[in-house]
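Before any comments, here is the structure.
A protein chain is absent from this complex, but the other protein chains hold their places.
And now, subunit A:
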Amino acid sequence: MRITCPLCGTRDRREFYYYGDAVYADRPAGGAAPAAWDDYLHLRDNPAGETRDLWYHEAGCSAWIEVTRNTVTHAILSTRLVAERGGTDGAAPKPRTKGKSA
(Lines give C-alpha, C1' and ligand atoms only; values in the text may rest on other atoms or scores of the structure.)
Protein backbone atom coordinates (compact mmCIF):
# COMPACT_ATOMS: atom_id res chain seq x y z
CA MET A 1 0.00 0.00 0.00
CA ARG A 2 1.32 3.41 -0.97
CA ILE A 3 0.03 6.80 0.11
CA THR A 4 0.68 10.05 -1.72
CA CYS A 5 1.93 12.66 0.69
CA PRO A 6 0.95 16.07 -0.74
CA LEU A 7 4.48 17.27 0.06
CA CYS A 8 6.76 14.25 -0.35
CA GLY A 9 5.01 12.36 -3.12
CA THR A 10 4.10 8.68 -3.21
CA ARG A 11 5.55 6.84 -0.23
CA ASP A 12 5.41 3.45 1.38
CA ARG A 13 2.72 2.87 3.96
CA ARG A 14 5.34 2.13 6.64
CA GLU A 15 6.25 5.84 6.78
CA PHE A 16 2.73 6.72 7.95
CA TYR A 17 0.90 6.39 11.23
CA TYR A 18 -2.86 5.81 11.12
CA TYR A 19 -4.93 8.00 13.37
CA GLY A 20 -8.55 7.17 12.56
CA ASP A 21 -11.60 8.70 10.93
CA ALA A 22 -11.24 12.24 9.59
CA VAL A 23 -14.22 13.37 11.68
CA TYR A 24 -11.72 13.58 14.52
CA ALA A 25 -10.55 16.84 12.93
CA ASP A 26 -14.10 18.26 13.18
CA ARG A 27 -14.14 19.11 16.84
CA PRO A 28 -17.50 20.33 18.22
CA ALA A 29 -17.66 23.96 19.32
CA GLY A 30 -17.01 24.72 22.96
CA GLY A 31 -20.63 24.87 24.09
CA ALA A 32 -21.85 21.92 22.07
CA ALA A 33 -24.41 19.53 23.58
CA PRO A 34 -23.11 16.42 25.35
CA ALA A 35 -24.64 14.31 22.56
CA ALA A 36 -22.38 16.08 20.03
CA TRP A 37 -19.30 15.30 22.13
CA ASP A 38 -20.43 11.72 22.61
CA ASP A 39 -20.80 11.41 18.84
CA TYR A 40 -17.42 13.07 18.24
CA LEU A 41 -15.55 10.92 20.74
CA HIS A 42 -17.17 7.53 20.37
CA LEU A 43 -19.36 7.06 17.31
CA ARG A 44 -17.79 6.12 14.00
CA ASP A 45 -19.16 4.90 10.71
CA ASN A 46 -17.72 1.67 9.42
CA PRO A 47 -18.28 1.96 5.70
CA ALA A 48 -17.69 -0.73 3.12
CA GLY A 49 -16.44 1.63 0.44
CA GLU A 50 -15.19 5.17 0.46
CA THR A 51 -13.91 6.55 3.73
CA ARG A 52 -11.77 9.46 4.87
CA ASP A 53 -9.21 9.17 7.60
CA LEU A 54 -6.24 10.92 9.13
CA TRP A 55 -2.70 9.75 8.63
CA TYR A 56 0.49 11.21 10.04
CA HIS A 57 3.60 11.17 7.86
CA GLU A 58 5.58 10.20 10.90
CA ALA A 59 8.77 8.95 9.27
CA GLY A 60 8.65 11.59 6.56
CA CYS A 61 7.79 15.27 6.64
CA SER A 62 5.64 15.06 9.80
CA ALA A 63 2.57 16.45 8.02
CA TRP A 64 -0.96 15.41 8.93
CA ILE A 65 -2.79 14.12 5.86
CA GLU A 66 -6.43 13.43 5.13
CA VAL A 67 -6.67 10.33 2.97
CA THR A 68 -9.77 9.35 1.01
CA ARG A 69 -9.67 5.65 0.32
CA ASN A 70 -11.88 2.69 -0.47
CA THR A 71 -12.00 0.04 2.23
CA VAL A 72 -13.21 -2.59 -0.25
CA THR A 73 -10.71 -2.13 -3.07
CA HIS A 74 -7.93 -0.58 -0.90
CA ALA A 75 -7.57 2.14 -3.54
CA ILE A 76 -6.23 5.48 -2.32
CA LEU A 77 -8.51 7.99 -4.04
CA SER A 78 -7.08 11.31 -2.92
CA THR A 79 -4.97 12.96 -0.25
CA ARG A 80 -4.60 16.48 1.05
CA LEU A 81 -2.95 18.25 3.95
CA VAL A 82 -5.11 18.58 7.02
CA ALA A 83 -3.73 22.13 7.21
CA GLU A 84 -5.40 22.88 3.88
CA ARG A 85 -8.62 21.20 4.86
CA GLY A 86 -9.84 24.22 6.81
CA GLY A 87 -11.71 24.18 10.09
CA THR A 88 -15.43 23.46 10.07
CA ASP A 89 -16.17 24.94 13.45
CA GLY A 90 -13.66 27.71 14.00
CA ALA A 91 -12.07 25.69 16.79
CA ALA A 92 -8.75 25.23 15.01
CA PRO A 93 -5.67 26.28 16.99
CA LYS A 94 -5.05 29.98 16.61
CA PRO A 95 -1.81 31.01 14.93
CA ARG A 96 0.66 32.63 17.25
CA THR A 97 1.54 35.38 14.80
CA LYS A 98 -0.75 37.37 12.56
CA GLY A 99 -0.77 37.69 8.80
CA LYS A 100 -0.78 35.35 5.89
CA SER A 101 0.83 31.96 5.88
CA ALA A 102 4.41 32.07 4.65
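Basically, contacts are C-beta pairs under 8 Å (C-beta built on N, C-alpha and C of every residue); 3 or more make two chains touch, one makes a residue touch a chain; residues count from 1.
To be clear about the criterion, contacts and distances are computed from a predicted model.
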According to its UniProt record, the missing chain among "Sarcosine oxidase subunit gamma", "Succinate--CoA ligase [ADP-forming] subunit alpha", "ABC-type transporter, integral membrane subunit" or "Protoheme IX farnesyltransferase" is "Sarcosine oxidase subunit gamma"
Across A:D12, A:D26 or A:E50, the one contacting the chain not displayed is A:D12
Hidden partner sits against subunit A at residues 7-9, 11-12, 14-15, 57-63, 81, 83, 95, 97-102
